[in-house]
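The complex appears here minus one protein chain, its other protein chains still in place.
Moving on to chain A:
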Amino acid sequence: MRVNFTVNGRPQQADDVWEGESLLYVLRERLGLPGSKNACEQGECGSCTVRLDGVPVCSCLVAAGQAEGRDVVTVEGLADYARQRTQGEGEGTSLDAAQRWQAAGGTDSRTGEGGALAPIQQAFIDAGAVQCGFCTPGLLVASDELLERNPNPSDADIREALSGNLCRCTGYEKIMDAVRLAAARQSEGV
């Protein structure tokens, strides 16, 4: 089957999709967006978390066909998504913005330098919340969504919001630090 949906502000079309394929599989293997991770493929670890029409979901549990006509944001689009939210732009990406996206998003493939990061992405780096990094994309999407609806979360709020995202390396302390840091920077307008 063919699936049409929007990913990170761009219309995408996947062909020859087998009906049993998950949204995660189509993103990773058909659209060249492997940022969403495949740690359990059974909805327990949160490493594949994406926004589906704004709602955080485990993309491994969403059949690709269910994404037809809908809006998906992955970790690859998180920086743009955060920027648009800050700038209050409407849905979709203008031609002008899309052209700028190419330039601004042009990261060095070896060092990753050069691309603008979302505040939550920068906070994860600064706080030491990244070790192996396999849980990181899902945690970033979930944390960004938390700070969008609750800019000033308590520690209990953070733990509740991120309880669906497993991390095996960090013991979560630096992840707590990163979310607190992003919230503080957000409230200071940094």
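Just so we're on the same page, contacts are C-beta pairs under 8 Å (C-beta built on N, C-alpha and C of every residue); 3 or more make two chains touch, one makes a residue touch a chain; residues count from 1.
The rule we apply is simple: contacts and distances are computed from a predicted model.
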item: Among "Molybdopterin-dependent oxidoreductase", "sn-glycerol-3-phosphate transport system permease protein UgpA", "Spore germination protein KC" or "histidine kinase", UniProt-listed name of the chain not shown; value: "Molybdopterin-dependent oxidoreductase"
item: Options A:6, A:59, A:74 or A:186, residue touching the unrepresented chain; value: A:74
item: On chain A, residues whose C-beta touches the chain left out of the figure; value: 18, 20-21, 28-29, 32-42, 44-45, 47, 74-76, 78-79, 107, 109, 111-113, 115, 117, 121-122, 124-126, 128, 130-137, 140, 156, 158-160, 162-176
